[in-house]
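Note that this complex is displayed minus one protein chain, with the remaining chains in position.
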Amino acid sequence: MLEVAGISKNFGGVQAARDVGFTVPQGVIASLIGPNGAGKTTLFAMITGFHRPDRGTVRFCGEDITGLSPEAIARRGMVRTFQLVQPFAGQTVRDNIAVGAHLHIASRADALAYAGAVARKVGLGDRLDIDAAALTVAGRKRLEVARALATRPKLILLDEVMAGLNPSEIEAVIPIIRAIRDEGVTVLLIEHVMQAVMSLSEHTWVLNQGEIIAEGTASKVVADPRVIEAYLGKGMAERMRAREAANA
Amino acid sequence: MRSLLLLLAVFIAIAAVPVLIVSEFWLDVVIMTLYAALLGQAWNILGGYGGQFSFGHAAYFGTGAYTVAVLQVQFGVNPWIGLVAGGLTAGAVAAFIGFSTFRYGLRGSYFALVTLAFAEVLRILSNSVDFTGAGVGILIPLERSLANLQFASKTSYFWLIWTMTLAAFLVVWWIGNSRFGARLMAVRDNEEAARALGVDAFRVKMGSIVLSGIFSGLAGVFYAQYLLYLDPSIAYGPAVSIESLLVPIIGGMGTLFGPLLGAAAIHAVSEFTSEVTGDAPGISLAVYGALLVVMVTFMPRGLAGLVTRLGAWRRARPLVAERRHA
Partner (left out) sequence: MPDLAIIVPSVLNGITTGALYALVALGLTLIYGVLHIINFAHGALLMLGLYAVYYLKARFGIDPYVALLIVPPGMFALGYAVQRGIIGRASHGRDENILLVTLGLAIVIENLSLFFFRSDTRIVDTPYSFETVEILGAFLPLPKLVAFVGAIVTAALLWLIMARTDLGRAIRAVAKEKKGTALVGIDTDHVYATSYGLGIACLGVAACLLLPSYYVNPQVGHGFVLIAFTIVVLGGMGSFVGALIGGFVIGVVEAMGGLFLGESLGQIGIFAIFILVLIFRPTGLLGHKV
């Protein structure tokens, strides 16, 4: 469904992405993990048209979409959310979601009704008429998901929708994401919350310093020494193995 | 739907004015208030709903005014055709300015300054070419008849401006209740997020600047036909640009009724100050400036915001009273 090949990007001397390639098949929940500053959000921005890669291609549903505008990509069925939530402040939750719904629904009344339905799916059904700026962090994260979902995407890119939530809030979001996939929407996550990645993700790529250093199931990649080093620093994998051996 | 009914009710009530008021003076005040509401509503489409603050709406106003005047005086074209042409040329100028600024992502203060500069360029041009009468200005010959869009009675001018202003308000009502408007406000509140949801921000902004330009141009046409004289600083000078933004800022940006409240407020203020100070030079404009500072600082949502808050307060009050009894 999404094929990223050979993407590179340089920001004033900083290599944000180096020859990144991966393929997300239809109907899965996949995830992209990696330490802070690894280039995950930049990668999302390049896939969805907010930045143009220096090299490489992005293909979506068999079509080359490299360099298209974000709105053109959203119209083709790939929509992202933002890690730093960006509600339309001053507008109600319903109005916020309706902006997404309008991508395929011309009528105002229909879009508002559809927005209500989507809001119920993500658990915002009781907060439809309050100002989006008045939502809690957890509420705003849900709003991000709802707005994107209202565009009826084929693929949804969720950028850290669980960051900043407490454990019970995370518990509540996990089934929502699973339900999105069950309705036929492919999901690609950027996530720091490993608990969520482990329970949701069928395939995981690990990004470090702009490069993919490992891929596979979540449980496999977290055991990968390169991944441990990326997160915890050089030599850490060695020491952990030594400690395990000593304990055995 | 309720806002549409309220809108129609308000305009029907305004329509009663020429029946009730026989004083030429007061009819003129009402006409100029409607005209200010039209100017302000035109600005509101782009500034209030689109979040793009223009400091140069005179560019569209002046183009509409000069179009109808020049067509009549130089080419003998009927002003009714000039009215349509004025709206269209103003829209075209807006499209040009919009294209050259939005294409390059100009926003905020930069957009404001560039629009101001465009208006200045047009002012200098109209001051330098012959067909506008240059610095001397252009006088539309007095020839009062319906076919000539000039009226002997103020009542007829009233109906002209009433119709134009109602049209602008209906368009803004539509903006508040349509996909176009939802997208426009989304771009205003967060352009990046709107684009991520498939909103073509450039197109939406173009749509709003063209609509805004058309209505500003129509206000210019009305001005030309009502006062029958134009010169570069009347048409393209900063006064019109300032009035255009002052009206919705005082009344409430991004609201349907804001420009009407704002227009009524500034006319009330100017009548009051000229009553008190006896038309001392500068005083009423100084008061406008002070109002602008005060509104932006203390009431960014304008008079309309105040009305909504009062409404909410009155609805909330019984609750408080009940609690006190409990």
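Which chain is which? They are A and B, in the order written, and residues in each are numbered from 1.
The working rule: a contact is a pair of C-beta atoms (placed from the backbone, for glycine too) under 8 Å apart; a residue touches a chain by one contact, two chains touch by 3 or more.
Fair warning: this is a prediction, and the values are worked out from it, not measured in the lab.
Participant: Would you list the chains present here that the left-out chain is in contact with?
Facilitator: B
Participant: Sort through B:Asn127, B:Gln150, B:Thr165 or B:Ser244 and give me the one touching the missing partner chain.
Facilitator: Reading the full complex, the residue touching the unseen chain is B:Asn127.
Participant: Using the touch definition up top, pick the residue from B:Tyr104, B:Phe131 or B:Phe272 that touches the left-out chain.
Facilitator: B:Tyr104
Participant: Which one, B:Ala9, B:Leu113, B:Ala152 or B:Ala268, makes contact with the chain that was left out?
Facilitator: Touches the omitted chain: B:Leu113.
Participant: Tell me, which residues in chain B touch the chain that this view leaves out?
Facilitator: These residues touch the chain not displayed: 53, 55, 100-101, 104, 106, 108-110, 112-114, 116-118, 120-121, 124-125, 127-128, 135, 238, 242, 245, 249, 280-283, 285-286, 288-293, 296-297, 300.
In the analysis below, only the chains that are shown with their structure count from here on.
Participant: If we count contacts the way the header does, which residues on chain B are in touch with chain A in the complex?
Facilitator: Touch residues, chain B against chain A: 177-179, 182-183, 185-186, 189-190, 192-201.
Participant: Would you pull the chain A residues touching chain B in the complex into a rising list?
Facilitator: 48, 50, 69-71, 74-75, 79-82, 86-91, 95, 98-100, 102-103, 105-108, 111, 147-148, 150-151
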